[in-house]
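All protein chains but one are shown at their positions in the complex.
First chain written, first letter: the chains are A and B, and each begins at residue 1.
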Amino acid sequence: MGLFHKTADALGDKLNEKLAWDLDEAAVMADDAVAFSLAGFRPEDAERGGYSNYSYWRATLRAFFRNKTAVFFLALMGVTLLFTFIQPLLPNQKDPLLVHYGEWGLPLNNVPPNDEFWFGTNSIGQDLWSRIWAGTRTSLFIGFSVAVVEAVVGILAGVLWGYVRKLDFFFTELYNVLDNIPQTLLLILISYIMKPGVDTIIFALSLTGWLGMARFIRNQIIIIRDRDYNLASRCLGVPTGRIIFRNLLPYLVSVITMRMALAIPNAIGSEVFVTYIGIGLPVSIPSLGNLIQTGRSLMQMAVLRYQLIFPVAVLAVITISFYIIGNSFADAADPKNHVN
Amino acid sequence: MVKYILKRVLRASVTLLIIITILFSLLRLMPIEGYFENFDKVSSTEIQVKLNSLGLNDPLPKQLARFYGQLLHGDLGTSNIYRRGVSINTIIAEKIPISVKFGLISFALSLVMGLALGVWMAYSTRTRFRIGDKLGTVLIVVVQAVPSAVYHIVIQFMGSQYGGMPMLFAEDNPASYILPVLSLSIGSTAYYAMWLRRYMVDEANKDYVMLARAKGVSSGAISRRHVFRNAMVPLVQYIPGSILSTLMGSLYVESLYSIPGMGGLLVTAIKRQDNTLVQALVLIYAVVSILGLLFGDILMAVVDPRISLTKREGAR
Partner (left out) sequence: MKENVILSFEDLDIRFTLRGQVLNAIRGISLDVYKGESLAIVGESGSGKSVLAKSSMGLLDANGTIAGGHIWYDDKDLAAFKTEKQWLSVRGSQIAMVMQDPMTSLNPLKTVGAQIEEAVRLHQGLRGAEAKQAAVQALADVGISDPETRYKQYPHEFSGGMRQRVVIAIAMACRPKILICDEPTTALDVTIQAQILELIRDLQKKLELTTIYITHDLGVVANVADRIAVMYAGDIVEVGGCDEVFYDPRHPYTWALLSSLPQLGVKGQDLYSIKGTPPNLFYEVKGDAFAPRNPWALKIDFFKRPPYFDVTDTHRARTWLLDPRAPKVEPPEHIRQLRERGGVGPYA
């Protein structure tokens, strides 16, 4: 963070002190003849007065890193994600699908958390600790996949929508129809008709998820055509490629990033939802959704509550982190929040 | 204005037609088990007889035409599994009142709480420590970020475990309404609060507020007469949808508390794979959503004088 502050202060506090680099105050002020002589004009000094070393990305990052809550959640998320993926590589990890048996060949079911099973075991004797991380991987995979599909399809459709004027009517009407379909409805229907599985959920969520992105991209493209400052750039002879690269791309990238960040908790939530109403993932594919669903049915028994609490806690950490990071990044990426 | 509304109604009708057609066609893809109570025990001849009698072996356009014919008569079909042979109209007639009752209580509660919270948060952004804003933001973040399935479970668990509330709904026990209503209203409370706060903060920074201050209007009057009213306009759009959607109940809350309403019915229909019932409920769901958006837009046009003009006639 120190890095970001340094650049702003590079000019120092006293404006003219830095500019008049070859004038010595004591020498000038000591002698009226010197003090009241013309100093001469240096164009570079004239420019530097209001000099602002503004860089969109630096300003965005600085605004983001000033937000302590966001930084905390970024760190938390980073650690969680990293751990989720390296967990199977760590020593002494168990297979999430393996049923553990005790001395007399009986399954070690519903064992409370202990040294051996850190988060205990479930009702058929599988290790909850490894199931939770496997489930997190599944849920994150769904989330990321949906986010990527949304971004790719949304950007392609949006570019077509905005650029090809003949397609404008078609896309606008398509948008109006599809946007009226509640996502929950589609999710239920697709999951009901198709075989439950990770790809079904990804497909169902992606089916309308790209709409928002497409509309955003389309509006941006129309703005390139019409907005005053871009018009000004064009009048000044700036090539279109440069307009896109300098004026538009930074903003586009940050909004796309934010939308992707927010698509992830939404997708994870949807997975939990379809599993809850009974058309989600089978127990053979551990996911946060079916872990929570299983935990919920055991909620009545106080000793088994750990089976609900652990997956809920992991899920909450992940979704809240993504949500807060996405929103804070959106705030930081808004040039209105960039000071000097 | 009339022209705008007519146009909007036309668009909604076309959308509805398209959606119903797509839904109906998609549902033809459902496994045929969903038309039989004991699929495993039925012989293949019996299956064909039944499918023929249901018209399911006809070509799709013919089925579609018949389906629209039924709909025009207000007939949603007959349940095959959930309650065999009972008309779906009869089933939902029993379910809708309870869903609407819960829905409207929660709607009223969340509107009052959400607006109050939103106003408090917006006001608090101008105070030194922004306490109201911070507290409200925590609620909003939790409700938005944590999947609703999870916080519903948490509310049910905490309420029944530590609050001494009944865990399941019982019609004759008023206390058993508390947790479901709380669960149902918390989401939209956060939603109303979030948007009202955002719109109020946006409005408060607009030039016309500066002009109102410059002419000597007190900040209280500005908040009431200008900022709040203008900030409510975009929110008004969602109110018809919220009221209409009470017809569908809540999928989570109703099944969580065993409330015999529409939402719980859909979950049951899905779990029991009662195709006709799923089809009817999904259809109602679609109609309700589209009508909600339609009424929202119309209400918006009534409240906001700028919208009643089409682009061509507009000043800008």
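Going forward, a contact is a pair of C-beta atoms (placed from the backbone, for glycine too) under 8 Å apart; a residue touches a chain by one contact, two chains touch by 3 or more.
All figures in this text were calculated on a predicted structure; none of them were measured in a lab.
Of the candidate positions B:25, B:70 or B:218, contact with the hidden chain is made by B:218. Shown as candidates are A:46, A:124 or A:164; the residue that touches the absent chain is A:46. When the full complex is taken into account, the listed residue touching the unshown chain is A:35, out of A:35, A:82 or A:249. Taking the complete complex into account, residues 126, 206-208, 210-219, 225-226, 229-230, 233, 303-306, 309, 314-316 of chain B touch the chain not shown. Seen from chain A, the chain kept out of the figure touches residues 11-17, 19-20, 23, 25, 28-29, 32, 34-43, 45-52, 66, 339-340.
Quick note on the criterion: only the chains that are shown with their structure count from here on.
In whole angstrom, the spacing between the mean C-alpha positions of chain A and chain B is 27.
For chain A in complex with chain B, the touching residues are 176-177, 180-182, 184-185, 188-189, 192-193, 265, 268-270, 272-273, 276-279, 292, 296, 299, 308, 312, 315-316, 319-320, 322-324. Within the complex, the chain B residues that touch chain A are 11-12, 14-15, 18-19, 23, 26-27, 29-30, 141-142, 144-150, 153-154, 157, 251-252, 255, 266-267, 270-271, 278, 282, 285-286, 289-290, 293.
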